Structures are given as structure tokens and as C-alpha cells.
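Note that one protein chain is taken out, while the other chains of the complex remain in position.
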């Protein structure tokens, strides 16, 4: 049981740090959140920089420890995260790498790694949220194409994506988890309508996507027809181990800033608030240790992520909400001002117990898959 | 909407107060918790005093408002509560009054009211707790008797009871809620074994009861054969409106004592503890208002208690546990000393979210019967 | 003791609800929250209609042209306003009726300096309290424009109570919305309300709401300071946690701008800051315990 990295890993960290120190000052200014083409260019540009410096495949090829160090250091240095590259680097890419044909890998992977193409995700539907396998977007075979109709929701970066990893139903007669197929849909195909979806934080971070007889070549299918559920599960579990490394580092920074702000505005003198921040310090220190524990486990089991990701996600999403509630108490009435730091983050923290599996679903997973409790009738 | 009592009610309160002022100083000393015969005599003696003074039937005949005042004033004066008379006065008695024949009422009710006889309750079984209707204690008809075998648990005062309100299964073929019958079992019948059951608080407040071919006359059946579930539901809902009046009054006194103790031992200077006590003050003030609300509702609907009792019980049982957790913080390390006040109460508060319907069951009741949410499949 | 709504009180509540449903229903709420729609403008016609209906003059003596009712009735009206998420400086204008000419009839809009904040400052005709140095902020609640002021005014206990009544209304609405969704939304082949996880969230929402209701109504009857502090603590909790649980029950849908639950949450946050700090209510209730123990 130890927490020290190997000399090679520490060397990786030192090199990365040095490179970040040189690269970050040369970054262009960050585009505004509503400037989608600008954000695409910015995020892909950064990915290209990483690629050129030899860090392009850190989310894939590297060991969990290296990935941990990469995410820790980039967050600490204030570097951009994957941004528009998210689905390509962390969902679609790994799926294609694991399940695609050599031709598919050659076609799709290099542009992801080089920061040339953006992917978005077409999984959730209005009537298939927690119950993702109930999806109804229909694909029927017509010659060498699938013809796809239906609607998807919570698609991020859809406005500027080149490709969409799409789950469709190819066999409506089969059981709910069978009959699903994974397709790579070109976003310039006729019949796709994208409509921005405004969230409670006021931003249009997501989109709805309506598909009307969209033709997708059969050659774009990854995995077998009707085997898409299994293919998807690979995708969904891929990033579990290190998914929140950067965020935990960021939350710990926010905590320090909260202490400084409370000290400045006088609320530090209230022991109720102070001890609450102390407890949150414990909380996020522990979450960092849990991350290290999960990463080490993934490393020992050859990178296969366990269900431990659900344990982490449950605890973390609630801790994040508590963090921003504490931030509101540090701010007092200023917590009602969207121009103050942390106020928008408080709003977006509300999605953490919902997105990527609600806390209720996560508790089912933990209870059934880790603890072996029976499914209800 | 008002909180004032009628002049008649206030006159009742004044008379009661005066009487308590005279009666209480003449009470014999309280017997030790392990002295069962002593406790029986003490509790029945008090009931007899109430009866002689015209308060014997206050739990039954009186309006909810009068009952509220009675419970409030007796608790404030430090008078004994029903004690060994609990099941007779609040469960079996009301059931017999509502569902019994004239002969049954004449036989069993006067001794309860006069403090002559003690009843205990034989409902729960080792395998029928939350799922009470799954009870398996079997009664077969043999001439003018039922012959009863099985086991019961959580029977209080069984050692000194004259009668037991017993739920038995008379038709094992019928659906779970059918085939149950309500019997009054004489506790001196041959075949009854009572074994004290020690709780985590260290006391033998409850007992297990084993029944081996116990003969109970058919004439002791209240309600029809196989109609016992309906009969029982009447019993269980009877006391909902005012069940916890005395306890809420007592909890508010405990809160004041905690403030005084904290002030004495210096912990009052800790704002965390102080504000917690302030919040608990709000909590129990609100629970008192909710009691008044429920009592007024019962009065308007002719004394029929609603499901609002589940709302109250849910909130109250958790508040009571929080109260005694706060008491532990007021005491500090002394909270580990059983000779200190509140420490034993803290232990017994642990049963509140379990006994008489766990919080989980209560939430089902609230969700399904008040909010109309569907039963799960 | 008849701690239940009278028939008149029930009629009053239904009347206010009917008016608000007609004049500020779900569609109007959605439209008002559209940022395109001139945020921070008050619907003066609706304001006068409220005035005509007696919303502001509710507690003024009939001799002074008021409705001559009491705090319980005002609490019921403000509960409905909270339920409908009615925008505007309702509490400030209600409290100004009889003191500021035109407030009672809804012709004059009155804002008041609260606990370091002023709501609706720019839209108000009259501002009570010292608003010197007021700075606008970008309000988290799209339906409540806010200014920050350096000084806090002492809170009128009635303002605390009426704010609690609004919180109670918001909590009630959040519970209704959650239950409605849980009954109809299907996942895994059954309404999600059939799952215990959802069922128990809804049950706890109701428990918090009904406990807060008893506390708020009692404070309206007694006007006792400790009862008012109690009402505000319970109602704040019911409103904030209710809106959050409602959001959780709705899943992704609750996270969209179109669905009203976020407006309830944001307004609930605004109301927690309107009068005295919650910590002050806690301290006063603690001090009351100590005083009673002597």
C-alpha cells in the first residue's frame, strides 16, 4: 500500500509540468460560452497541441496512473480540459478502439487524437432516460444503409459535431436490451435537425436532435447488428476510474478560495461555517484518496474499471452540491448574483445527481452488483 | 383558523389542573422498572384514581380537544401516563367498544376503565413484522373453543396481563389479509409461555410469547371469523391523532433542560450546538402545531383519524432521535454514562423509526394513500 | 380550538388561486421567464388587478377602504402567490398599504430595503428604507430583479411571516409537480412513482410541507415572534429542499429552462435572504429555550 509514483511516472509529471508552463501562456483567449465554432476551434486546437507534444492519446493508451497525473497536472496548471473533444476522446473513441474493425479504427481514431473531428453522443431520448435501453429511435435496413428516424436529447456539442455515436433500435421485436445497434452517424447527413436545449443555468450546453429518415451506411456500424447494448456498456464504463480527477482537484481549489473569501468578508468568524468548510476539506481529501484507490485497482486489473466508479460518483455528486451550497453561505446575499464566482457552478452542480445515471440508479447498481442484493419483483 | 379552546374546554383544563395539584402529591413512590407487579399496581392505581375523579374514559369518550388538553396537562404536571393500561385503554378497549357485542363490552370495558385488568397485545410475530398480515399463529375450531398455537413477539406487559388481544390465522387457505381473526385470550389459560425480551437499552420492556394449544372460547372472538384484519385496522388507527401529545410536551421540556445544562457546562458558547438547539426548538414547536392541526381535523371529521398520523409519526420519530443526539453533544463524554439523564432515552429513541411501522413503511403509506402514487409491481 | 381553515378562508384561498391561475398560469410564467421578454418588467395591469381583488388592502380596516381581514387570510393569499410564483414586491407593497398612498389599490408599486438586498428597485414607485448606494446585480432568479445595498433594514415580523407563507406555497407546488410527474412518467415499464426511491422522496416532501404548514398557520394565528421564527425555518427548508427533490424526481427534464421547477428553487433562494438571516432565527429560538428554562 503506497501512494508514491514510480520514477518514470514522476519524470512524466515533471516533463508535463514543464511543457504546460511553456504551452499555456501561448493559448489564445478563451471563447465565450455561446460561441460554438469558437469553442470547437479552441478545444480542438488544444488537443492538437497535446497531440504534437506526445500527449494526444493520454486518455487511451496510457496507464491509469499516467492518466491520473495528466489530469491532476493539467487541472492544477489551469489548462483546458477535453471540451468539445469529450465524446470522441472518452466515449466514441474508446468504443471504436475496442470494438471497431481495422478500417473503422483507421478512419475515425486519428482525427479524434489529432483534434480534427468532433463527436457528439446520441444515446438518451425523451422517453429513455434512466431506462436507456427503452430507446425507440428506429433504424431499418435499406440496401447498404440504415434509415434512421427518432429523436435524441442531451446531445452536447451537436451544433459543431462531425460525427454522432448513435444508439438505434434495429429489432423492435427483440427484448429491450437486444435489438440495439451502435452507429457512427455523419452529422452532415440530410434529415438531422439540431435544436439547442437551454438548461436551468441559462446556457444552451445541450441540444435536442431530431432524425427524419437519416441514411447511415451499414459500414458505419460498430459491432454486430443488435449487439449495441454490449458495445455501449464498454463505452459507459471506460472512463469511470479517472472520470472526475480534474474535478476533484478543482473542487479542492474552490474550497481554498472559499476559505480565503470567508476570511476576507468576515464570515470565517462563524464557527458553523468554518467547521463546515473543515468537513468539506475532509470530504474532498477523502474523495481524492478514493480516486487514487480506484486508479490503483484499475492498474492492477489491467485497466478494466470496476463498479467502484458508482461508489465514487454517488459520494462525489452529493459532495459537489454541498460544496456549492457552502459557497452560497460564504457569499451570503451575493449568492443571488450570477456575476459572482461559484453561483453558476452551484446551478450546474444540480445536474450531478441526475446526469450519467441518477443517484437512485447508482444506488441500485451498488446494491445489486457490488452487494449482491436481489432485484425487486 | 384559531388555536383558542372553548370556555368549556378551558374549564376542563382548570378543573383538571386543580385536581392534579391535589392528587399527585399523594401518589405512592414509583416502582423500579424491573418490578412488574409493582408497576402493574402503580399504573392501575392511577387509572382507578382517574376513574373515580371522572377522567377514566378520557381516551375514549372525550373529544379530541379534551384528550389533547388532558394529555398536555398530565404530562406538564408530571403525572403517570397509561403505563400497563396502554393496550387496554388505547388498543383493545377501543376495538371492543367499536366492534364488540353488548355482552363483550359489558364484560371487558368496565375493568379496563376502572383499572382492574391489564391487556397486552399479541400481534407481531418473528416472521411478521412490517408485514403484519403474514402472521402464522394458527387457530383451529374445536367445539366452542379455538385452539391456538404459534409465537408472538414485542408483547409488552405480558408478564402481568390478564388478557391478550390476539391476532390468529383461522383460514390458512384464504388470501393473506383474509383468514385472520381477533381474539381476547385469557392470559391464565394453559399453554402460554412468556419469556422476557431484553432490548438494546438493557431493559426487559417486552416479551416473547409462545402458545401451545391454548384454548380460547369462541365467545371471546370480537368481530366475525376471518374479519380480524379489518377489526385490527380500526384499532391501529384509533390513537393516531393524539398518540404523541404527551411525548411532544415532554420533548419540549427536555429541550429546555438541555439549554440549561449546556449553559451550565459551558457548551452553550458553541454556536454550532446553540443553533442546533434553536432549530430543534422550531422542530418541536412545529410538531406541537401539527398535533393541534390533526386534532382539530379529527374533531371536524367526527373523531375519525386520517392518514395524517403517518406524516406526524415520520417527522416526530426522526426529530426525537435528533433531540437525543443533540443531548449527547450537550453532555460530551458524559453521554457515555447511563446514569446521566437522556442517555437511556437516547437508546430507546432508536426504536421510534422502527416500532409501530418503520419509517420505510410509513413513507409507503404517505406516498400511496395520501399522494396516490401507485404500488410497485 | 378549530385549527383548520374556515369556509370563508377556504373561499378566499380558492378565489386567489383562481385569479392567479387565470392571470398568471403556467404559460404566463414560462413567458415571463423568457429572457427575450424584457426581464425585470412588472405587469402593472396585473398589479392593479391584485389591488382591486384586495390583495394589498387585505388587512386594512374596512373603514379605511380595506378588506378588514387578518394575518391568517394574508398568509393564505401569500401562500397562493408563492404557489403561482407571482413576481413583484408583493410583501413590501402589502405592508405599505395604508401607509403609502396608492399601495393598497395596486396603483403604486412599493419596494423595500431588506437584508442587504432590494427586490424590484428599478420598477418601484416608492422605496422604503435606505437604498443609498444600491448596485444592481445579475439576479439568479429571472423573475426577481435585485439590487445590493450596504445597509440592512430591520425586518418587520409580518414580512418574515408572509415570506414564509410564500415558501410554503412554493413547497406545496413542488410536491404537487413531483407527484404528478411520478404518476405519469414511465421508465422500466412502470410509472416511476411505483419505485420506492421516488415514492419516499415524494413522501418526505409532503411531510416537510405539512409540518411547515402547521407552523406557518399557527404563527398567523398567534403572531408570536417565536412562532414566526419557527414558521420561517420550517418553510425555508420545505421550499428549498422541496424544489431540489422535485428537480431530482424530474431527472433531465427538471434540468431544462422550460420546466418551472428551477424557478421555484431560485425564488426559494431569494426568499431565504429577504428578511433576517436564518442563523438569527435559530439564535433567537435558542435564547427563548434558555429563557423558558429559568
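Of note:
Letters A, B and C mark the chains as written, and numbering starts fresh at 1 in each.
Following the convention adopted for this analysis, contacts are C-beta pairs under 8 Å (C-beta built on N, C-alpha and C of every residue); 3 or more make two chains touch, one makes a residue touch a chain.
Being a predicted model, the structure only gives us computed values, none of them experimental.
When the missing chain is restored to the complex, the residue among A:147, A:234, A:311 or A:355 that touches it is A:311.
Only one of C:21, C:105 or C:196 touches the chain withheld from this view, namely C:196. In the full complex, chain A touches the hidden chain at residues 1-6, 9, 65, 68, 255-260, 263, 268, 271, 274-275, 277-279, 281-283, 285-287, 289-290, 292-293, 295-297, 299-300, 308, 311, 314-315, 360, 362-364, 366-368, 370-377. Where chain B meets the chain that is not shown, the touching residues are 124, 127, 129-131, 134, 153-154, 197-200, 202, 270, 272, 328, 332-340, 343, 347, 350-351, 353-355, 358-360, 363.
One chain is missing from the display, and on chain C it is touched by residues 195-197, 200.
Heads up, the rule we're going with is that only the chains that are shown with their structure count from here on.
Closest to the middle of the protein, by Cα centroid, lies chain C.
If each chain is reduced to the centroid of its CA atoms, chain B and chain C end up 38 Å from each other. Computed centre separation for the pair chain A/chain B is 53 angstrom, with centres defined by C-alpha atoms. Separation between the centroids of chain A and chain C, computed from CA atoms only, is 37 Å. Chain C has residues 195, 198, 279 in contact with two or more other chains. Residue positions 271, 275, 376-377 of chain B are each in touch with at least two other chains.
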